[in-house]
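Then we have chain A:
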Amino acid sequence: MKCTECGFEAPVAKFRYLYNARIDASITLRQCPQCQAWLAVDELAGSAQQKVGPGEAPWGKSAGIEGLAKDAAS
Partner candidate 1 sequence: MKYKESKNFFPNPDNPQRGDYVERVVDPRQAYYKSRPVNADDEIPETAAEFVKPQK
Partner candidate 2 sequence: MAEPVKDLNVDDLEKKQEWWWIAEKKRSKRLDYLRKAVWKKGAVGGNYAPGIKVDLELPTLFTQMYNWWKFDPPMLRRAKANAHVLDNITIFITDHAQLVGYMGSLPHTILWRVDGASIVNEELYNEPGIIPEPVEENLKKIADLNSFWAGQTAVDKVARLLDPEDAVKFLSGAIGWGAPTSAYGYSGKDYEFLFAKRNGFSDILAMIEERLENAEDRTIGTPGPDILPLYERIQNWEAMKVILEAAIRYANRYARLARTIAENYETDPVRKEELIRLAETCEHVPAHAPRNLQESFQYDHFVQMLARLEAHEGAWPARPDYYHWPYYNKDVNIDKRLTRGEALDLVGEFLIRAYEVGGFGPRWAREGLQGITGTWVWTLGGVKKDGSDACNDLTVALLQAARLVRVSNPTFGFRWHPKVSDAVMREVFECIRHGLGYPSIRNDPVLVKNAMHWHGHPLEEARTWVHQACMSPCPTTKSGVQPMRMASATANCAKMIEYALSNGYDHVVQMQMGPKTGDPAKFATFEELFTAWVAQMEWIMNTLVRTVNLGRYKDPEFYGRPFLSATYERSVESGLDAVSPVGERGNCWVTFFTWVENADSLAAVKKLVFDDKKYTMAELVSAMRKNWDGNEQMRLDFVNAPKWGNDDDYVDDIMIRCLREVARHSKEIKCPCGNNWPALPENVSGNIHYSSIVGSLPNGRRLGDALYDGGISPGPGLDKKGPTAVLKSCGKIDHVGDGRAFLLNQRLSPTQLAGEKGYQLWKAYIRTWADLGLDHVQFNMVSDETLRAAQKDPEKYQEVIVRVAGYSAHFVDISRKTQDNIIQRTIQGI
């Protein structure tokens, strides 16, 4: 997986797992070991979707990335 911020590449598991506020979505929150950015990660595709800023939201239905977890039931 490639970090959307610094371009660091490594297997998904090397990006520190933080949490997934929404159990029924395959999007998680992980941290890049190189630039420490918090990333929204598609676990099925194994790819980083976007950076999640500290003032913005991590997750699911919460502020900042509303609707990102589209595979989850509303």
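Details
Here is the rule we use: contacts are C-beta pairs under 8 Å (C-beta built on N, C-alpha and C of every residue); 3 or more make two chains touch, one makes a residue touch a chain; residues count from 1.
Selection rule, in plain terms: all candidates are chains of the complex that A comes from, given by their letters.
Bear in mind that the values here come from a model prediction, so they are computed numbers and not experimental data.
Looking at 1 or 2, the chain of this complex that touches chain A is the one numbered 2. Taken together, the chain A residues at the contact with candidate 2 in this complex read 12-13, 17-24, 26, 28, 43-44, 55-64, 66, 72-73.
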